[in-house]
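Apart from one protein chain that is not included, each protein chain of the complex appears where it belongs.
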Amino acid sequence: MLRYFFKRCAAIVPVLVVVSVLACGFVRLLPGDPARMMAGPDADAATIEMLRAQLGLDRSLPVQYVTYMGNVLRGDLGRSLKTKLPVFQEISLRYFPTMILAVAGMAWSVLFGVFFGAVAAIYNGRWQDYTAMLISVSGISLPQFWLGLLAIQLFAVYLGWLPVAGFTGRWSELVLPSFTLGATVAAIMARFTLSAFLDVLNEEYISTARAKGVPERRVMWKHAFRNALIPVVTMAGLQFGFLLGGSVVVETVFAWPGLGRFMIEAVAVRDYPVLQALLLLYSFHFVFINLLVDMVYALINPEIRFE
Amino acid sequence: MVARRMFLVLLCLAVSAAPAFGASKDVIYASESTPKSLDPHDTTDTYSGAIEKAMLEGLMGFDKDLKVIPLLAESYTFNSTATEYTFKLRKGITFHDGTPFNAEAVRVNIARLMGGKLKRSSLMKPVKELVVVDDATVKFVLNEPFGAFINTVAHPGALMLSPAALAKYGDEVSKNPVGTGPFVFGEWVSDTVKIKKNPGYWRGAVKVDSITFRPVPESGSRVAMLRAGQAHYIYPMPAEMLKVVQADPKIEVIERPSIVERYLVLNTRFAPLADQRVRQAINYALDKQAIIRIAWGGAASEADSIIPPNLQFYKKQGTWPYDLAKAKALMKEAGYEKGFTVVFLTPNPSNRLRATEMVQQQLKAINITGEIQSMDIASFYNKLEANRADDPNQVPFIAFGGWSSSTGDADWGIRPLLATQAFPPTLSNFGFFSDKKVDELIQAGLVSADPAVRREAYAKCQDAAWPMAPWGYLFVDKLIAAKSKNLKGIYPLPDGGFSVESAELTE
Partner (left out) sequence: MTETKTTPFRIVCYKFKQRKTALAAGIFIVLLALVAVFAPVIAPYDPYATDYGLSMLPPSAQHWAGTDLYGRDILSRIIYGARISLAVGLTSVLVGALAGVALGLISGFFGGFLDGLIMRTSDVLFAFPGILLAIAIVAILGPGLVNVVVAVSVFSMPTFARIVRGSTLALKESLYVRAARSIGASRKRIMFVHIMPGTLSGVIVYFTMRIGTSIITAASLSFLGLGAQPPTPEWGAMLAESRDYIGVADHMTIFPGIAIFLTVLFFNLFGDGLRAALDPKLK
C-alpha cells in the first residue's frame, strides 16, 4: 500500500515539472509587457527599461526559469511585479476566503446535488425523478454571472435580506456567492449521484437483500446509499479541487477577495510571478486531490494497486 | 498555521464589526480598482495615488479644479530662465510619527526620487540638484529650463514621506506610509485599505473616524451596495444606471468635469488617413452627441480642443459639427468616395467597446468599414506601441484612445501625443502625427516659466492643431460618483482621484 503511494507520488513529479515549465513559458506568451504595465500609461522609455532590468525581465527565458525554480524550491515565490509584496503573503491572504467559499459552495452542491440525485435514482422514471433532475440541471444551464447579478438584485437590493458583496468576516456575506457557486456544481453532483446510485441499485446484493425481506427503506439507506457514497465523495473531492483554484466570475460579481480575482488582475498587468505561483498552486491542488482519489480507490479495490 | 491565524483574525473582525459600525463614524468607499502601492514615489495609477493623497502631502498640491496651490510650501519663487525654483516651507508641521517636517525631510524624499530606482523617478529628471538653503527653505536647480516644474512638484509622485519611516522601512514603506495628511494609515489587507483620522492635522479637525476603501469591480454590485446602504460613496458610478439611483431619495449623484479626453487615434502612416481631408471627413461623420448619450450614458461633454477645459492654458476651439454631407464631400474630394477598410482597435471595458461600436456604425456612412478588435488593456497598449513609423506594413487602425495629463498642465497633455519626438516607443504619439509648426509651439511652451508666454504658445498650438484633425475628436469624460445623502465632503477630482479631507457623516 505504501509502495503504491510512493509510486503515485513519483508519477506526480514529472507532471509538476512540466507544469512549471509551461507556467513560466505560458505567461510570457501573453502579448504585452509587464514592465510597460507597471510603469504606467505616461511613463517614458527610460523608466520602462529601468523597471525591466530591476525586475529581471531582460534576462533570457531559460535563465529566468532556472532562477525562479531555484527560488521556489527554497520556498521563495518572489515578489509581485505590481505591488512588490511577497507573492507567498499575497496568496496566503486570499487563500482563506477562497477556501471558505469553496467549502460553502460544496456544502450547497452536496446538499442539493446528492439529495436530488438520490431522489431521481430512487423514484427512477417517475415525476420525482424528472422534477429533481430538472431543478438540478437548471443550475448548470445558467451563466454564473447572470445568476449572481440577479440574486443580488432580488435578495440584497429588493428584499434587503443579505449583503451585496465583499467579505469582512460576516457569515451572511457567504450566502449568495456560495449559492451561486454551488448551483453549478450541484448539477454535476446530482448527475453523478444518480448514476452511482443506479449502479449500486442494480448490484446483486441489493436484490438479495430485497429477497431476504429487508424493508425497502433499509435497503435504500443502509445498503444502497452508503455504497453509492464512495464514488460520490471522490467526485466531490475532485470538484472541490477545482473550486480551490478560485472562481473568477463569482469573485468578480461579489467582490470576493479570493484567488480567482487575484489571478484575473495579475493577468491584466502581466504580473508573471503571481501568475506562475497561482498556476503551480492550482496544479498542485488538482494533482494532490487526484492522488487522494486514487488512494481511496486503491483502498476499496485492491486490484488497482497491481496495475 | 496561516489559515488558522486568518480564521481567528476574521472571527474577531466579525465579532467586532457589528457594534463598531454604529458607534464610530466610518465611511465605506466602494471603488472599482484595487490599490497597487502606497508608496507615492513608486505609484503610477490614479487610485493608489488618491489614497496616498489622503495621508500624504507635497510641497505643492492641486485644488478641486486642478489649479496648483501651495501646500507644505508656503510660497515659491523662480528665476527668469526657469532653471531655479526656491520654496519656503511651512513651519510647525509634523509627520504622523512625530518627525518634524523641514528642509531635511524634503531633501531625503527628493534624494530618494533622484536615486532613479522608482517608477516616479523620472519626475526628477529635470533636476540637477536640490540645495538646502536653511531649515525652512529649499532650492531646486534644474538641468534645463522647464516652465511646468511647479506642476511636477505638485504631482502625487512627489508627496512627502516621513524620513524616519523611510529609514525604518526602506521600500516596505509601501505598506507603512507615514505623512502629514488628514488621515493616518490604518491597514492594507488583501485589496482593502483603511485609513484613520489624524487628530493633529495642521489644517483643522477631521470629522470622520475612518475611511475604508473596498474594491467592488462589478459596477452592478457597486450600485447595489449603495442602494442597500452598505456603502456610503461609490466611484465610478456607472452612468448607465443613473436612472436607478436618481429615483432613490437617499442617494445623491455628484458630477465633475475631468481631465480625461477621449479621441480616435488615426494611423497617419496609412495612406488614406495621411490625407487631412479624410481625417476631417471622419470628424464630420461622427455624431458625438449620440455616442455620448448612448455609449457613455451621457457622462461626457463634446471635445472642443485638443486638451480638456480643466487643463492649464486650454483654449476653446469650438466643437466639430456633425455634418454627414460635408463629410461625404471631403471624402470625394480626397478621392476616397468608395471608402477603405480599417481595423477598429479598442480596449475591452464595456463603455469603450460600445463607443467603438457606434463609431463603426457611423463611419459606414462614408464607406469606412472594418472589424472591431477588442482586447485587454495590456494587449491594447502592446499593439499600439509595437508600431514603428518607418514600417512599410502599417496596421490601418483607428483606435479608441484617451489621455489624462497627470500634471494638470498643457505640456503633458500635448507633447506626448502630438510631437514628432513622441513617436512610439518613446512616448504616445501612436498616430504618428507630425507637423513642424505644432512642434515649434510645443517647444516654446516647454522652455519658458512665464505664464503669459506659455499661454500664448499653447493658444497658438491649439489653434494650429485643431483644424488639422490629427484625431477623431470625441469627448471629455464627466466623472460621476454617487453617495448617500448623509455623507458630505467627499467628491471626485478632475484627474479621477478624490478628495476626502472634509468628509463628514451626519445621521
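The chains carry the letters A and B, assigned in the order they are written, with residues numbered from 1 in each.
FYI, contacts are C-beta pairs under 8 Å (C-beta built on N, C-alpha and C of every residue); 3 or more make two chains touch, one makes a residue touch a chain.
What you see is a predicted model; the values in this text were computed from it and never measured.
Engineer: Please pick, from B:K194, B:R354 or B:R455, the residue that touches the omitted chain in the full complex.
Structural biologist: B:R354
Engineer: Taking the full complex into account, find the residue in B:S48, B:S121, B:N283 or B:S379 that is in contact with the omitted chain.
Structural biologist: B:S379
Engineer: Check each of B:D39, B:D191, B:E240 or B:E501 against the chain that is not shown and name the one that touches it.
Structural biologist: If we include the chain that is not displayed, B:E240 is the one touching it.
Engineer: With respect to the chain omitted from the figure, which of A:I140, A:V214, A:L229 or A:L292 is a touching residue?
Structural biologist: Looking across A:I140, A:V214, A:L229 or A:L292, the contact with the absent chain belongs to A:I140.
Engineer: Could you pull out which residues of subunit B are in touch with the chain that's been left out?
Structural biologist: Subunit B touches the missing chain through residues 219-220, 223, 238, 240-241, 243-244, 287, 290, 293-295, 348-350, 353-354, 356-358, 360-361, 371-376, 379.
Engineer: Can you list, in ascending order, the subunit A residues touching the missing chain?
Structural biologist: 14-15, 18-19, 22, 26, 29-32, 124-125, 130, 133-134, 137-138, 140-146, 149-150, 153, 157, 187, 191, 195, 198-199, 202, 245, 248-249, 260, 263-264, 267, 275, 278-279, 282-283, 286-287, 290
Note that in this section only the chains that are shown with their structure count from here on.
Engineer: Under the touch definition given earlier, write down the residues of subunit B that touch subunit A in their complex.
Structural biologist: These residues of subunit B touch subunit A: 2-3, 6-7, 10-11, 13-14, 17-18, 34, 36-37, 42, 44-45, 116-117, 119, 121-122, 125, 171, 174-175, 189-192, 214-218, 220-222, 224-225, 227-228, 230, 376-379, 381-383, 385, 403-404, 406, 412, 416, 425-428.
Engineer: Okay, in this complex, where on subunit A does subunit B touch?
Structural biologist: 30-33, 36-47, 50-51, 54, 82-85, 92-97, 99, 149, 152-153, 156-157, 160, 163-166, 168-171, 252-255, 257, 261, 265, 267-270
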